[in-house]
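Here it is, the structure in full.
Missing here: one protein chain of the complex. Every other protein chain is in place.
Labels run A and B following the written order; every chain starts at residue 1.
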Amino acid sequence: MNNGLLLFFGIFLSLGGSFWALLLAPQVQIGRAQPVVLETTGETYPAPRSGLAQQGADIYRAQGCVECHSQQVRQSGVNFEVWLADSGSAWPQLAATMDRLKISDADKFITQAPVKILGGLTMLEASGIASQLTNGEAKASVVLATLGPDIQRGWGKRATVTQDYLYDNPVQLGSLRIGPDLSNYGTRAVPAALALQHLYSPQSTMPKSMMPPYRYLFNKRQIAEGQKRAANALPATVEPGYEITPTPEAEALVAYLMSLNASASLAEAPVPAPPVKSAIAAPAAPAP
Amino acid sequence: MKKPNKQNSPQSAKPSSSAKAARVLVKEVGAEPVASHTSMPVLLIALLGALLYWGNMYVVQYGGELDARVQGPYRNWKQLESLKPQDESAKLAAQGAKIYNQYCGPCHMGDGNGNFSSGFPPLAGSEWVLEKDPSRIIRIVLNGLGGPITVKGREYGQTQMLPWRESLKDEEISAVLTYVRNAWGNKGPVVDAALVKQVRDQTADHSGAWTAEDLFKVPLKN
Partner (left out) sequence: MSAPSSTSLQETEASGGVCNADEHDSVAEIDASCRWPLLLLFTSGILWLVLGTVLALIAAIKLHKGDFLADTSWLTLGRIRPASMNAVLYGFSSQVGIGVALWLMCRLGHVKLAFQWPVIVAWKLWNAAVTIGVVAILAGATTGFEWLEMPRGVAGMLFVAYALFGISLVATFAMRRESEVFPSQWYLLAAAFWFPWIYSAASYLLIVDPVRGALQASISGWFTGNLVTLWLTPIGLAGIFYFLPRLSGQPLHSRELASFGFWVLLFVGNFGGLTGLIGGPVPKWMPAVSTAANVCLLVAVISNAWNWRETCRASCTTSHRNAWKTDSVLRFIFFGAFAYLVHGVIAALMSMPTVASVTNFTYAVVARNNLVLHGFVGMVLFGCLYYIIPRLVQVNWPSESSIRAHFLCSAIGVLLLSLGLGIGGVLQGLKLANASVPFMDVVRGTVPFVGLSTLGVLLLLIGQLLFLSNYLKLLRAFAEPMVRAVCSVCCGCGSTAKPGVRS
C-alpha cells in the first residue's frame, strides 16, 4: 500500500460504490415519483399547497422549527379488527352466532352497529370470524388497524411515506422530538386563532409547554380611544389599551401548519377504514 | 514568563556524531513512527466474513425485497396488496370461481364459451347473463333449463341443464352468478344472496325445468 495510485484507485472505487448504491439507485427508485390519484376521493395526492402555506413552509425552514419538531410518523405494524357493520334483522340468530364464537356483550354490539367487536387479530382469524357473522342482512367486515406509539398518540393514522413529501422543499423530517410531531397538524382541528396564540405564548395554551415564545412574529399595537380591535388580533389581552396582531409571517406559518396532512390512504400505506352507518335498501319482491 | 528551554535555530544540526546518533536512538521519541509487519489474525477476517454474511441476510429479510414501495413496517409488496380493501364483488367472485370450476365448467367450459355442437350455451358475453336483473338466471340455476334458447344470435337446445336447487345453497348460487357476471370480460353487478332466497321461495312450487318462453314472461326490474 505504498503506491499512491493504488490508494487513489481504491478510494475512487469506494466513492463510486457509495454513489451508485445510495445516490443513484434511490434516485431511480423514488426520485421521479409523481402525484397519484386517490381511489376513494379522486383527488391528486399530495395536493399542492396554497401560496400562503408555501410561504409558511419557508418561514418554518427559516425559524429552524425542524430542530425541535419532527414531521415523520412511524408505525410498528398492523393487525386486524372485526367490525359489525350491520346487524340486519335476524338479531337472535346473530346473537346466537356471536355467543357460539365466544364474543361477549353480543347484545350491546348488535344495538350499536357499526361497532368494533374484536381487535388484535391476524387477517385469517378476522376473516374467519367476519365470514361466520355475515349472514343474510347481517354484515361483519375485517378492518385494518395500524399500530405504534406515534399513532396511539394521535400524531397520525398511518406511517408517512415518500409520497407525502413530494412537494416539500426542503424536506424537514427532523431528528429530535422536543416538540410533538407535526406531520398531521392539519387534521387536529386546531383553529387558526389558537395556533397563533400558541406561537405567541405557548404556556398560555399549554401550561407545561417548554416551547420558546415567538413574540417577534407578532406586533404589539396600541389601540387609541374609540378604535376598534383588529380583526385578526389575538383574543388574549396583554394589557389594557394594547392588542397583539400576527405579522404576515405568523399567519403564513399557521397556514402551512394547517396544510400538513398525511392521512390519505395509499397503496403503500393503507389507513384504517371502519364501516360507517349507511342505509341499505331492501330488495323489492317481484311477482312471478 | 517561562523562557524556552532549548533554542532550536532554524537550521538544526544533522546527526553527525555518534553521540548524537546514540541520543537519537535511545530517545526514540525523536523518530517518525514506522509500522512493523505482523500477520493479521485470521479471527478478524473470519469475523468480517461472518458479519458481511449476516448483513446480507439482514438486508434480504428486512429490506422489503428492494422494492421502492415497501416502507415503514411492511414486509413486502405482497403484504401491502393483501391489505387493499377487497370489495364485495371481488370476494364473492373468488368464491364463485371455485364453485363454477367444480360444477359448471364441465359444460359451459372454463373460458365460458360453451360448446355449440354439444348444445352448451356460452356465458361470456351472453345477454341473459348480463341482464341487470338476475331473476331469470337465478331461475335457470335453481330449476334448470330445457328446450330451445337463443344466446348471442345462435340457437341451443339439444341438451337440458340440470337443476341445482338442492345442490347449491343461496350463498353459493349468488357467488357463482357474481363470478359469471364478472369473468371473461363480463361486467355485471353482484347477485345478492337475499335475492336468490327470495326467488327460491317464489318458485318453490315450480316443477320441472324452465323454458325460454316461460322465462320471457318473468318481469324484469331495472
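Remarks
Going forward, a contact is a pair of C-beta atoms (placed from the backbone, for glycine too) under 8 Å apart; a residue touches a chain by one contact, two chains touch by 3 or more.
Keep in mind that this is a model prediction, so the values were computed, not measured.
One chain is not depicted; across the entire complex it touches A, B. Contact with the chain that does not appear here is found for just one residue of A:Pro149, A:Pro191 or A:Pro248, A:Pro149. When the full complex is taken into account, the listed residue touching the unshown chain is B:Leu51, out of B:Leu51, B:Ala94 or B:Leu220.
Interface note for the absent chain: among A:Gly51, A:Gly119, A:Pro170 or A:Pro191, the touching residue is A:Pro170. Seen across the whole complex, the unshown chain contacts chain B at 1-2, 4-8, 10-15, 20-21, 23-24, 27-41, 44-45, 47-48, 51-52, 54-56, 58-59, 62-74. Remark: the residues of chain A touching the chain excluded from display are 1-2, 4, 7-8, 10-15, 17-19, 21-23, 26-27, 29-33, 61-68, 70, 72, 74-76, 149, 152-153, 159-180, 202-203, 206, 208-216.
We adopt the following convention: only the chains that are shown with their structure count from here on.
Touching chain B in their complex are the following residues of chain A: 29-30, 74-78, 123, 136-137, 144, 147-148, 159-162, 267-270, 273, 283-288.
Contacts from chain B toward chain A in the complex involve residues 68-74, 80, 82-85, 135, 192-195, 197-198, 202-203, 218-219, 221.
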